[in-house]
Each structure stands twice: as C-alpha cells, then as structure tokens.
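For this view, one protein chain was removed and the others were kept in their places.
For subunit A:
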Amino acid sequence: MAYKFDFGAIVPHWQLLFDGVILTTELTVIGAVVGVGLGIMGAWARASRAPVISQIVGVYVELIRNTPFLVQLFFIFFGLPALGVKLTEFQAAVLAMIVNLGAYSTEIIRAGILAIPQGQIEAAQSLAMNRVQIFRYVVILPALKKIWPALSSQIVIVMLGSSVCSQIAAEELTFGANYIQALNFRAFEVYFVVTGLYLVMSILLRMGLKVLGNFLFERRRHV
C-alpha cells in the first residue's frame, strides 16, 4: 500500500505557517539584538578582568554553554514560577534565547576583543581617552568586525534552535506545524514544508547579517 503525498492539504492552513514565520522572526530579532548586547557587556567584563564580575560572567557562560537550550527553556518557563517569576510563553522563549545567545556571544566577542593589538589601546590612553571611550571608539567595532562571521553563525543557530520553543506552546513556526499536522494528519508533508521554510529563513538571515556587517563596518572608514 503506497502512501500518497498530499502537500495540498497544507494550503488551507497557510495562515498558521505565516504567523509562525512572523513570530519566529520576532523571537530571533529580539533575541539577537538583546543577546548580542548582553554578550558585549559580558565580553567587556571578561576582558577587563574585573575581579568578581568577570568570574560571575565566566560561570554564566560555562553553565549555559554546557546545558541544552531545551532544558534552559523548561527551567525558565516551568521552574522560575516557583520563585514567583511568571512569564508568558513568548516572554520565556525570548528570555531563553537572550540568555543562551548572551553566553555564546560573550565568548565570541571576547575573542575579538583579545585580538585588538595592545598598541591601539595604549595609543588611545595617550590621547587621554577614558575606559568607556576607549571601549566605545577603539575596541568594540574592530572586535565585532573580526568575529562577525562567527557571531552570524551563532545567531543562525539560535534562530534554528527556537524551533523547540514550540514545546512550551510559544506559537512560532514549529508550533504552527504541530498544529496543522494535528488537524490534517499530514505530519510528513507539513514538517517537510516547514523544514524548507527554516532553510530559506536561515539563508535570508545569513545574507541579512552579511549586509548588516558591511553596513556597520565598511562605511565607517569614510567617517
């Protein structure tokens, strides 16, 4: 008995997939912007070797990098209410993505900061710049430029990882897929199409980050 594929069965439910794509995009954009921001601060703390804070950040980075995203998500969504922190599905998903990307980008950006030649920083000091100015004008942009490809890859990984947020019923793309296959029992067709959507999204995201990188780092030369 041969199975008959019926991709047409998905068409009536396109709205669910569309909404899912939108929500996955929202999660990714917020997660990436805030997560990288957190990473910049974390990397600064790590690279400055400020005694206590640097160690706290180090523990945070290792804890997150050595546990699965799904468990972090469950801990935030199911575990934190025990401490009185109640989050909606969307908030929990965003928070988990921020915390996760924050740890990875701390490590990535720190590598970029450490690659800034010491002479640059000494030169800035001799111009009487203070630490904030040095970080802002001398360190962070060249550091980000150096590690931009690695950071882009990590952002794509976080976007793809967001598919497990369906497990706490955050209504992103995978959630839409689960919903549709519960309606029409066409699991394979739905997941096949959604896999294709993720592939397109990751290619677009990669391209977008490349364009953003060019914009951020190349045009500064003329300023």
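Assume a residue touches a chain if its C-beta (ideal position, glycine included) is under 8 Å from a C-beta of that chain, and two chains touch if they have at least 3 such contacts; residues count from 1.
FYI, contacts and distances are computed from a predicted model.
Going by its UniProt record, the hidden chain of the complex is named "Amino acid ABC transporter permease" among "rRNA adenine dimethylase", "KipI antagonist", "Amino acid ABC transporter permease" or "Thiol reductant ABC exporter subunit CydC".
Although one chain is not drawn, the whole complex shows that of A:Phe75, A:Tyr179 or A:Phe217 it is A:Phe75 that touches it. In the complete complex, the hidden chain is touched by one of A:Ser54, A:Gln167 or A:Asn184, namely A:Gln167. The chain not displayed touches subunit A at residues 3, 62-63, 65-72, 74-75, 78-83, 156, 160-164, 166-167, 174, 177, 187-188, 191-192, 194-195, 198-199, 202-203.
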